[in-house]
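One protein chain omitted, others in place.
Note that the chains are named A, B, C, D and E in the order they appear, and that numbering of residues resets to 1 at the start of each chain.
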Amino acid sequence: MATTVTVKVYFEAAHRLHNPAQSDDWNRGIFGKCNNPHGHGHNYVIEAVVRGEPDPESGYLIDMKDLKAVLNRTIVDHVDHRHLNIEVPWLEDIIPTAENLACVFFERATPELPDGVELIALTVHETERNSATYTAD
Amino acid sequence: MATTVTVKVYFEAAHRLHNPAQSDDWNRGIFGKCNNPHGHGHNYVIEAVVRGEPDPESGYLIDMKDLKAVLNRTIVDHVDHRHLNIEVPWLEDIIPTAENLACVFFERATPELPDGVELIALTVHETERNSATYTAD
Amino acid sequence: MATTVTVKVYFEAAHRLHNPAQSDDWNRGIFGKCNNPHGHGHNYVIEAVVRGEPDPESGYLIDMKDLKAVLNRTIVDHVDHRHLNIEVPWLEDIIPTAENLACVFFERATPELPDGVELIALTVHETERNSATYTAD
Amino acid sequence: MATTVTVKVYFEAAHRLHNPAQSDDWNRGIFGKCNNPHGHGHNYVIEAVVRGEPDPESGYLIDMKDLKAVLNRTIVDHVDHRHLNIEVPWLEDIIPTAENLACVFFERATPELPDGVELIALTVHETERNSATYTAD
Amino acid sequence: MATTVTVKVYFEAAHRLHNPAQSDDWNRGIFGKCNNPHGHGHNYVIEAVVRGEPDPESGYLIDMKDLKAVLNRTIVDHVDHRHLNIEVPWLEDIIPTAENLACVFFERATPELPDGVELIALTVHETERNSATYTAD
Partner (left out) sequence: MATTVTVKVYFEAAHRLHNPAQSDDWNRGIFGKCNNPHGHGHNYVIEAVVRGEPDPESGYLIDMKDLKAVLNRTIVDHVDHRHLNIEVPWLEDIIPTAENLACVFFERATPELPDGVELIALTVHETERNSATYTAD
């Protein structure tokens, strides 16, 4: 048996799918309109799942406000209202697909969680119909 | 390969996060405004996932109406339009965090399911952004 | 032709439908389980619509952050995580139905809006299926 | 660690829950109003989850547009605006419960996915509150 | 100033867009795949708005449960899990577009409302993106 807690946080950003190591033609072929030079944008949702034992004194696995604070401090504060390809140093060498964002966000949040609280999945929702998840299993 | 069925049921309740074995200061420090003495409330959503083999004659793992009836009879009928700290005998010694509710609700529904239908996860959504899940794995 | 701006803000509260000037029987007959003595709760959504002329320099009718700040300062900060029948002085003589809340919230927010920005409708959503609106027309 | 991508596609269809090998009484007893002779309908949502390694050149596990195209070509184009019991040859011997649809849809989409992209779960949502999932584990 | 109350109720039905007074070619040309002979279906949402004065004793314009009961008794009980072209006598001469359903549903519910409660709008949502409204102004 196991307990998990799930929270969602939000940000709004521009991005462009582009691999600068490849030609313009390659990029246009792979990414289509997502490669438009000035970027487009999303209302991103980050959904994080943590696992652990609820504390018997408080009934909390983790205070959900604290979990959101970790996600905001390590991720949202850096990317909200930004262009992901240009203004975020730790995304500089990353093509900002949902898959890559999920992995990088997962790695940024993990070390900031308290002992006994393990991040087991982080999902980046680009739209209500499109998302990618990075998981610990 | 496996088949699961997921349903959602709803209730509206008040609760207060408070551990009577601890001091008022401790409670205020841990729970903040969730410790306000007269409680606050939520439109709760219970999401239950069951696993099993669909019956070849009906194509049903379980009739979803029957699954909802189990959840309503064992949980919703007792907590809907109630104050969870005061009016529900089987929650009396429980701090009604989402984590604890998920566990207690899971244990109440499990023995009422028909043979071959296993409850594998029960999630309590407090809001669209906050939830806790109790799982069988 | 006219321009309107709509924003939503949120709070979580307990309430009880009860008219203290009437008998317990009357209250139970009118309000049913909404009259349960210890109250129940909701994730409330306030949706406010304002009308006016966008400023040609900014393109804003009103900065939506500012509109939300008015709603938060005049309403949400007083009712979030509260029991509406007990802990909010300006709701003391009000039966906290959605209809009454919409009217009182409308009247609290209106005088705090800047010149040229008129509140024309305020909706209180108790659930995704139930709401009441107070309108200026 | 693993990466998954999730997409949703939509269709609108009529269906009737009925097992022609059984009596009318049996069918009425098992399926209730879902057995009404002329059928009823849903706005169905198909949610598919695939697992694999993102390509380091593109950052894509799979282009989500391509994944949706597979689901549309193998499933949606055949069932959208159809009566599932009558007009879809490959559903002819299937009682169109959500459980059975999830299994059949899973089997139709799987062989059309590119190498390295594994379908691990397919969910059929009949409503926001009722769904069934067929999974690879 | 005015107060309105809005509620939503749900049903699941099959329908076919077809005018029997016209040729098959005409029908196919006008309605496209919505004319498929065996129909398709929707999870319909009915959203009703009523206007009136809240009762000072109860704070209710109308008990929302009662308003839903009117909609269920006059509409939902007749159309839920039905084929709208075949099984509903009062829809027999109506092409079941959202526009026509909104008008007929409006006319069925109106006379059943209590004095002082006026139905001012009824919306039929076929999907989250498509709806029609019949209004009293």
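By our rule, a contact is a pair of C-beta atoms (placed from the backbone, for glycine too) under 8 Å apart; a residue touches a chain by one contact, two chains touch by 3 or more.
Keep in mind that this is a model prediction, so the values were computed, not measured.
*Asks:* Could you run through the displayed chains and say which ones the absent chain touches?
*Replies:* A, C, E
*Asks:* Even though one chain is hidden, which residues of chain C still touch it in the full complex?
*Replies:* Output for chain C: 1-9, 54, 57-61, 63-65.
*Asks:* Please output the residues of chain A touching the missing chain, sorted low to high.
*Replies:* Within chain A, the residues that touch the unshown chain are 10, 12-15, 33-34, 36, 38-43, 80-83, 86-87, 126-127.
*Asks:* By the contact criterion defined above, which parts of chain E meet the unshown chain? Give residue numbers in ascending order.
*Replies:* 17, 19, 21-22, 30-32, 94-100, 102-103, 123, 128-137
Criterion: only the chains that are shown with their structure count from here on.
*Asks:* By the touch rule set out at the top, what is the minimum number of steps from chain B to chain D?
*Replies:* The distance in steps between these two chains is 1.
*Asks:* Determine, using the mean of C-alpha atoms as each chain's centre, which chain is farthest from chain B.
*Replies:* E
*Asks:* What is the distance, in whole Å, between the centres of chain C and chain E, each centre taken as the mean of its C-alpha atoms?
*Replies:* So the centre of chain C lies 28 Å away from the centre of chain E.
*Asks:* Among all residues of chain E, which ones touch two or more of the remaining chains?
*Replies:* none
*Asks:* Return all touching chain pairs.
*Replies:* A-B, A-D, B-C, B-D, C-E, D-E
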